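Only a single protein chain was left out; the remaining protein chains are all shown in position.
Right after this comes subunit A.
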Amino acid sequence: MDFSVTEEQKLIIETALRFVEEELYPYEEEVERTDAITPELVEQIKQKSIELGLYAAGMPEDCGGGGLDTLTMCMLDRALGRANMALNYTVYRPSNVLQACVGEQREKYLLPACRGEKVDCFAMTEPGAGSDVRGMKTFAKRDGSDFIINGTKHFISHADWADFVILMAATGEEDSARGKRKKITTFLVDKGTPGFTLRPGYKNVSHRGYHNFILDFEDCRIPESQVLGEVDKGFDVANDWLGATRLQVASLCLGRCDRALEHSLDWAANREQFGQKIAKFQGVSFKLADMKMRLKAAELLTYEAAWKYDNNCMEDMDAAIAKLNATEALAFIADEAIQIHGGMGVMSELPLERIWRDARIERIWEGTSEIQRHIISRALLRPLGA
């Protein structure tokens, strides 16, 4: 087993860390305070990140992306993930499902997304269909060579920034071993398409400046040429790529773990109470040891899964374990970091209260912790017929 980080990876991490420190950290306070990121700032960060090749770095080179493999992309995401979500996501990672674009779709969606001319959002979840994605009610009814879409999606991240939506909708039903189930198709829907409107979503505890939206489709007519992948095969498209998205969540968590641990070490080594550094108290130093251990485990699980993904041998379970472990490690580390800082930990002067708030969402989106455990246990038990 080779766990070494290559020279190129080290350089990429270095560039990303410097970028985060110089181009993102200075704006964190403003974004957190105003719960907004100005279009000018989005543009500024975008241009800088395009210059540096950080933008769309994980997309293939022949699409105008950086061509990084998944493992290196995880390392890059880890560095970017240190900054708050709104800022780090202006360094855009187009949805990797866009690689399923064919023919004119490439010119219209994939290439502009890699060049920084268009941004996508991914709409799967509905008020009545969260973990149970197949329970979705949004329906695309065939009408000649078009589809007419009706339904509502909610919790859709950064739909305000997006130029188009990657939309999952039901297109029929089929029989399966466990009864009837919906057939799903993936569509590319431009903003401004008649019958498609956007409403602000919900205020929430995490991610100041990075918002979610409600998408309404009312007799929204979409030609078949806007189908991504094959009709009724929407999950094939999604399944090919969603694993990598879980690794991205895990990697962003690693970056925040790094930052929380660094602050904690610094604080513990300098803060004095009872006439000595608080790091001298075992109650504090053992916390640091546990934080490091959890972080290391999350790192190894994430990188191993990414390596397997790159070598075409990742299983669902690998991504599930990585995502589950990293998101839970972050919850633990963010909480302990605050404990080590005492009252200062919950003050907005430090990024810890933000990391702690933001951490909460990570165990919910991209598949809840329970769903990840379901994936893992199913993989273990299915071969046993249980």
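To be clear about the criterion, a contact is a pair of C-beta atoms (placed from the backbone, for glycine too) under 8 Å apart; a residue touches a chain by one contact, two chains touch by 3 or more; residues count from 1.
Heads up, the rule we're going with is that contacts and distances are computed from a predicted model.
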Task: Assign the chain not included in the display its UniProt protein name, restricting the answer to "Molybdopterin synthase catalytic subunit", "Electron transfer flavoprotein subunit beta", "Protein-methionine-sulfoxide reductase heme-binding subunit MsrQ" or "Xylose transport system permease protein XylH".
output: "Electron transfer flavoprotein subunit beta"
- prompt: Which listed residue (A:37, A:57 or A:352) would be found touching the missing chain in the intact complex?
  reply: A:57
Field: Given A:31, A:68, A:215 or A:228, the one touching the chain that is not displayed
entry: A:68
- prompt: So which bits of subunit A touch the chain we can't see?
  reply: 7-8, 10-12, 14-15, 18-19, 51-54, 57, 66-68
